[in-house]
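My questions all concern the structure below.
With one protein chain removed, the remaining protein chains of the complex are shown where they sit.
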Amino acid sequence: MTLAYQLIDFKNPVFLAYTLWSVTLALKMMYLSMHTAIFRFKNQTFANPEDGGRRNVHFNNEEVERVRRAHRNDMENILPAFLIGLLYVLIEPSTLSACLLFKIGAIARIIHTVVYAIVVIPQPARVLAFAIHYIITIYMGVSVLYHLF
Amino acid sequence: MTLAYQLIDFKNPVFLAYTLWSVTLALKMMYLSMHTAIFRFKNQTFANPEDGGRRNVHFNNEEVERVRRAHRNDMENILPAFLIGLLYVLIEPSTLSACLLFKIGAIARIIHTVVYAIVVIPQPARVLAFAIHYIITIYMGVSVLYHLF
Partner (left out) sequence: MTLAYQLIDFKNPVFLAYTLWSVTLALKMMYLSMHTAIFRFKNQTFANPEDGGRRNVHFNNEEVERVRRAHRNDMENILPAFLIGLLYVLIEPSTLSACLLFKIGAIARIIHTVVYAIVVIPQPARVLAFAIHYIITIYMGVSVLYHLF
């Protein structure tokens, strides 16, 4: 029988899929910091008095706030999914479905960012992208809990 | 002597307690997204112009903001505790006390959410629930650092 820690290896395709898609999402999430900075300069909108130098600065801008909401939504959803996903790997789920779930969930979050903060597309584009990743994460979390009993 | 990674197994009761309570907290935290959505519709208060459809929408509502503050507080406290807890498992703490700490910390955070965002109860209910989980997490973090030297 496989011990849980033995699943933490890049030769395990489920752990490999977890690593690939989690790191991709982490990098995507960190990109939003740059995106916020770009929009701050474009709109001359800063969060701190010392950030604007000698220019006249503004402190609220809808375009900047939208990127920040997308970023916060990432923190709310992607960060707990990192833990849940890792523990899901350790319950040794079926390879095919686990790899697919990691992939679909990550692509959904990438689409979520695009339609929220880059090219604003009318609903339900964003809510659908949100829901796909959300449901997958809940499913993985419940599977882990179920495995423990 | 046990190597640290050998503790990552569901037959280790400390890792099992970590998994059980961390996943429970992660799911509880993700539930707050739904809770926010429910309160947004109830109060017709949305964050983005495209979210309200053709209705007249409002953009600030105290009930919605309260849930969002509870959610942010979760991110500030539960997410770093995921890492600290995992590393705490790896220093092979006493089984009984470690299992108890994970359980008490998690229940404190569940109470925190209830008294903050679901049934608002006067202080010090919330600050006590906050402090219990906070002190446990600091204790675990310091224990890990102490173990390294």
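Here the chain labels run A and B in written order, and each chain numbers its own residues starting at 1.
Keep in mind that, in the parts below, a residue touches a chain if its C-beta (ideal position, glycine included) is under 8 Å from a C-beta of that chain, and two chains touch if they have at least 3 such contacts.
These figures come from a predicted structure and were not determined experimentally.
By the touch rule set out above, subunit B reaches the unshown chain at residues 3-5, 8, 66, 69, 75-77, 79-80, 83-84, 87, 90-91, 120, 122-123, 126, 134, 137-138, 141-142, 144-145, 147-148. In the full complex, the hidden chain is touched by subunit A at residues 5-6, 8-11, 15-16, 19-20, 22-24, 26-27, 29-30, 32-33, 47-48, 50-51, 53, 71, 75, 78-79, 82.
We take it that only the chains that are shown with their structure count from here on.
Separating the CA-averaged centres of subunit A and subunit B is a span of 18 Å.
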